[in-house]
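For this view, one protein chain was removed and the others were kept in their places.
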Amino acid sequence: MAKLWEGRLTDTEKIVDVFTSSLSIDKRLFYYDLTGTLAHVFSLHNSGILKADELKDIAHGLKELREHFVEFDLNAYDYEDIHSLIENELKDSIGDKSEKIHTARSRNDQVVLDEKLFIKDAIIGLVKLLQSLLETISKLSADNIRLIMPAYTHLQKAQPVLVSHYLMSFFEKFLRDLRKLLFNFEETDILPLGSAACTGSGYEIDRDYLKKILRFRDASKNSMDEVSNRDYISDFIYSMTNIMLHLSRFSEDLIIFNSTEFSFINISDSFCTGSSIMPQKKNPDILELIRAKSSLLVGNLNQILIIFKGLPSTYNRDMQEDKTILFNAYDQTYSSIEIFIKLLDNVSFNQDVLNKALLNGFIEATDLADYLVKKGQSFRSAHKIVGKVVRYCLGNSKNICDLKIEDLKKFSEFFEEDLYKSISIDSCIESKNVFGGTNKRRVEKSLESAKEELRALEKTISSLEKRVIDFDDLLKIF
Amino acid sequence: MAKLWEGRLTDTEKIVDVFTSSLSIDKRLFYYDLTGTLAHVFSLHNSGILKADELKDIAHGLKELREHFVEFDLNAYDYEDIHSLIENELKDSIGDKSEKIHTARSRNDQVVLDEKLFIKDAIIGLVKLLQSLLETISKLSADNIRLIMPAYTHLQKAQPVLVSHYLMSFFEKFLRDLRKLLFNFEETDILPLGSAACTGSGYEIDRDYLKKILRFRDASKNSMDEVSNRDYISDFIYSMTNIMLHLSRFSEDLIIFNSTEFSFINISDSFCTGSSIMPQKKNPDILELIRAKSSLLVGNLNQILIIFKGLPSTYNRDMQEDKTILFNAYDQTYSSIEIFIKLLDNVSFNQDVLNKALLNGFIEATDLADYLVKKGQSFRSAHKIVGKVVRYCLGNSKNICDLKIEDLKKFSEFFEEDLYKSISIDSCIESKNVFGGTNKRRVEKSLESAKEELRALEKTISSLEKRVIDFDDLLKIF
Amino acid sequence: MAKLWEGRLTDTEKIVDVFTSSLSIDKRLFYYDLTGTLAHVFSLHNSGILKADELKDIAHGLKELREHFVEFDLNAYDYEDIHSLIENELKDSIGDKSEKIHTARSRNDQVVLDEKLFIKDAIIGLVKLLQSLLETISKLSADNIRLIMPAYTHLQKAQPVLVSHYLMSFFEKFLRDLRKLLFNFEETDILPLGSAACTGSGYEIDRDYLKKILRFRDASKNSMDEVSNRDYISDFIYSMTNIMLHLSRFSEDLIIFNSTEFSFINISDSFCTGSSIMPQKKNPDILELIRAKSSLLVGNLNQILIIFKGLPSTYNRDMQEDKTILFNAYDQTYSSIEIFIKLLDNVSFNQDVLNKALLNGFIEATDLADYLVKKGQSFRSAHKIVGKVVRYCLGNSKNICDLKIEDLKKFSEFFEEDLYKSISIDSCIESKNVFGGTNKRRVEKSLESAKEELRALEKTISSLEKRVIDFDDLLKIF
Partner (left out) sequence: MAKLWEGRLTDTEKIVDVFTSSLSIDKRLFYYDLTGTLAHVFSLHNSGILKADELKDIAHGLKELREHFVEFDLNAYDYEDIHSLIENELKDSIGDKSEKIHTARSRNDQVVLDEKLFIKDAIIGLVKLLQSLLETISKLSADNIRLIMPAYTHLQKAQPVLVSHYLMSFFEKFLRDLRKLLFNFEETDILPLGSAACTGSGYEIDRDYLKKILRFRDASKNSMDEVSNRDYISDFIYSMTNIMLHLSRFSEDLIIFNSTEFSFINISDSFCTGSSIMPQKKNPDILELIRAKSSLLVGNLNQILIIFKGLPSTYNRDMQEDKTILFNAYDQTYSSIEIFIKLLDNVSFNQDVLNKALLNGFIEATDLADYLVKKGQSFRSAHKIVGKVVRYCLGNSKNICDLKIEDLKKFSEFFEEDLYKSISIDSCIESKNVFGGTNKRRVEKSLESAKEELRALEKTISSLEKRVIDFDDLLKIF
């Protein structure tokens, strides 16, 4: 196959072709390269470099390629990269006119364009998926607003908490991730075309026109920076790594809650898998795989960053490896969120078990200390007194509420009959009456506010969607 | 030393104290813990939990601690952490009243507060340093606006470029990093106090009041999320990692430019170091160290992320390691930028060497191809023809401009006398006349626009500075 | 302070000194640098470069430095590195004769020597610590040989297992780590001195003599490789990372076993810490910190590897950062193993809880399937039949052993009365009678074999100890 640079070099061995070819990876950019090329030829025409009939033929040729795509097995082709494939296939289709499409651009800016178009789409895809995840979490929270569970710190029972409050803690995490993605979108949304190999195009193309038709918010300000920059990729992978780490924590919780010992939740059979040897097993494989995949993402982030350690300015072929990393990271993240949403839809909480779990572990101890404080003790003294009460209970196999008032008075004069009420599980929940606390009305309000967030997100998404263009829409300009 | 939780446990061995103590690290949060504690007691008073005279005594005690700080050798103290140190020292100073300061908060939300106060300050510090770096780059660019150098891709000479254009490519990189830091600031600027151990405070403190006096833009919405969240730390480290990687690329360029073979730049003796055995060496150690330190940052980012892989919800002691990572990352980044700025001030470009470097390497080849295109060839054909010209020159040890027009005509009929002018170095620069290109007027405009960016940054910084508060200012509320 | 290379450069700013100084880190190599220097001067004398009286004075001077070390606050000195400190302090002590110690070596080979001497010692230290850990595990195993617990896969109950068998699974893991350390020792045990700056010493020193007195097993074969090589550091950090990851898994198990829900173990109060707000908590902080520190090690490994990505040949100043990484990694690993051993000494298993845990979760299901196989069913059919039995039990809230033989016969004709015995917990243990299985006699034998391993290790350690030399022993040559 003809290389784009065959004039200078005399021969290239097969093994070199295989080693340096990126087609098996960047074929995924086919549509984006086609769209970018179409915009580029519009721009060449706009600047008087292409005549109207040349533009017409090339646009038509690109449209044909686009239509034939389904029949393509891109792997079967023996090109160096997706750019070469399109250029050569176009030549087969429309002849020498095709040779003009490489005027005023270089693969160095072209590949940035393809990647940015891909990522803008990919971000919107992930934002929508996170939207669905947030909705699922809100719904599950609303459905379980009456359930109470132990909150844990150090995997030790800490205090009673509404199941809804627990679930909504992940709503906040994924909302942060979503804000990161929106920030990434802005940083990605910069037109690279015109940067050419590294010093800027030698043709006076109109970058404002290009920016407008490709719907970028801005054009890059320095050609050398633009062809050497892949921050938009590492930023995106960083955001996805965060999503995956948050999923890994959620998964860890659910794996533990799914153990026989905890039994806080049920996961539908359809979202568990069995053992090849132990017939009784109901393994939370999906959650384990997600947990593992978060490690893959951390490694992907690592990879893209290391490539740039000490890399000299502008383009170096090292940067070609960015795409494998990007696509791997994206696919793992996308499929993990997707299946996690469905799994969450298939999780139910075991009310009886949760209720029993609140009975032991001295989960009301903090509230007992708060009781003393409200009676006038300093928190430090109260903390010590309750510590002694707990030690006494442990030594005598009792719970705090089993102790009689006389017994309690031995620890502090401040204890009175009203304490039993104030350390009931319901009181423990009720008393966390601050913004962000687990008090039921507070949690209900947070569910309301989540709904508003989701409504706002709806608008955000539809405005993002107006900021991308695909091949068919672009063709309509014509 | 008294532990904050000594009621329950019977004994703690020394080795455990040493292993679990974080004082040697978190002593650095002394001021921030003091400030946070002061705000907290204002809030306790505001909610009626502390009486006026209690507030007065505690505030006075904290002020004393703050004043004695310089005399402190915080290492000498044998406390579990900075929170215990302050609480215990305060008790020594003002007696039992001090015990009330832990009411309505937990170390779980307190440490988040301290870290966020630290990071808000740290971000402002880095933003200012980046401002100075951007100014240094702009100045060096402006000073060298007339110099031309070869631009490289694949460490191979590519095309002529203004030294200014080259330098400004890093302006763009650090500007992106700066935008990341500003985004981090917003994500960090959320009040944690009130979250308590994990389910929210059991006292009706006014988080709006706290938010106002501590100058946070918002309060956290879910207590469980807030005590389990360290995204603001990994985000910050991610941004710093990017800064360091950009510095590593700049350093790599300068190390190469500083080699005898390139000799593009001089670095003042004061910014080089010598060899213990080779008297002639003038080693760019600072640049090499910065390059290495970028590896440290990638590792730090890795560390903070891995800690959270599969970590169960809310607070786990694993999170204590966040501070070592954060402080290491910050110190390395800060000192690297700081010294890089000074080094850059001590770099000069060797005009003669640069001029000579433009003579070989066929750096005008792209423009020769563009010449043919402007004469009507397709870019592909032009590219091939010029490739053959280059091969011919290599075989005959000539430069393109050494070839006579007759010789050139053998490669293409389109070559005519005007080509010599169009492939002069000046024309190569001139012809990159697109926004973002190396054409001199374009670069001058980009320097103007950089000045505007810097003016806008001035305002941004002063608005950020109004969004932090220190102990002394907070005390004035009183 | 005089720099070792002050002839060439005219000035060095303070900030440069601070940024490039490594003394705060490499002061830790004081003894090793002293020892290496002593060996070096012996060698210079041996080759006729130093006269007997010069050797005597220098050796004496070094001895004095060594004795004054305790009085040293090495931080207080303002030297570039530990090599400069020793050379300059020696000069203060014995005058100009000291200047000869740098003949025939460079800091490039000197620092490798120091690091290798340190690491040889450090490996022996870790090997001894692992020995102690292995002993602790064996002892705990032997003490609990009669206890049975559920083994878990996917955090789901799998099959009954001896607590000893479970514990000995970690014996194997740490034994692998130990083998890695021994391999590291051999790879580190190569004399660098004589490599000088990078092309070999220009003096005909006798490297065999040096090798002998410094007790290296071999001398490096290529000077350029030797000064550019830090594989011995990354190898060592890799081994330590493995130790820490194994500890993190052991810790994770123990954290889960320590939860109220599992309650399989008790950890002495002295190895837990409390909560500042929740008086009932008994948090496994040490285990959580170890888990987090394993993340630090992965990051350290990452750092040392990234430094070498794309680093040009021989020495570059980037390599100076190796020591921070090495010492951090070593200190974290050493202290983690040390405290883990003590903690393990303070863990006890709750027999009652374990016994109860074996009653549910259908832990005997595999053995029931094996029962059917032994009666002639294929394993696949048996697996399916038992799956149905388990589903029936779940639907009817029964355990397998609660089912009557008539009920069971509905699932398979092969079930007969003898099945109850064959699925008793004791039978489940008994039946795993393969080498490496949990059958009690097999486990007892494995404890025997562990003892042999430990006896062999004793010998290994004492042979390693003969392969290092310290300053005082070296001085005796004199």
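Couple of notes before you dig in:
Order of writing sets the chain letters: A, B and C. Residues in each chain are counted from 1.
Basically, contacts are C-beta pairs under 8 Å (C-beta built on N, C-alpha and C of every residue); 3 or more make two chains touch, one makes a residue touch a chain.
Computed from a predicted structure; not experimentally measured.
Residue in contact with the omitted chain (choice from C:19, C:32, C:170 or C:330): C:170.
Residue C:251 is the one among C:251, C:268, C:283 or C:336 that touches the chain not shown. Interface note: of B:261, B:352 or B:406, the residue touching the hidden chain in the full complex is B:261.
From the options C:242, C:268 or C:283, the residue with contact to the chain not on display is C:242.
The chain not shown here is touched by just one of A:128, A:215, A:342 or A:467, and that residue is A:342.
Interface residues of chain A facing the missing partner chain: 3-13, 15-16, 18-20, 83, 102, 105-108, 196-197, 269-283, 285-286, 288-289, 291-293, 295-296, 298-300, 302-303, 306-307, 309, 316-321, 324-325, 335, 338-339, 342. Residues of chain B that touch the chain left out of the display are 153-159, 255-256, 258-262, 274-285, 288, 302, 306, 309-311, 357, 360-363, 365-366, 368-369, 383-384, 386-387, 389-390.
Considering the complete assembly, chain C touches the hidden chain via residues 4-8, 87, 96-97, 99-100, 102-104, 108, 151-155, 158-161, 165-166, 168-173, 176, 179-180, 183, 187, 194-205, 207-208, 219-229, 231, 234-235, 238, 241-242, 245, 248-249, 251-253, 256, 291, 294-295, 298, 301-302, 305-306, 308-317, 366-367, 370, 373, 378-381, 383-388, 390-391, 431-439, 442, 446, 449.
Basically, only the chains that are shown with their structure count from here on.
Chain B and chain C touch with mostly matching residues; of the residue numbers seen at this interface, over half occur in both copies. Inter-chain centre distance (chain A to chain C, centres taken as mean C-alpha positions): 35 Å. Per-chain Cα centroids separate chain B from chain C by 34 Å. Shared contact sites, meaning residues of chain B that touch two or more other chains, fall at 4-8, 102, 108, 196-197, 291, 295, 298, 302, 306, 309, 316-317.
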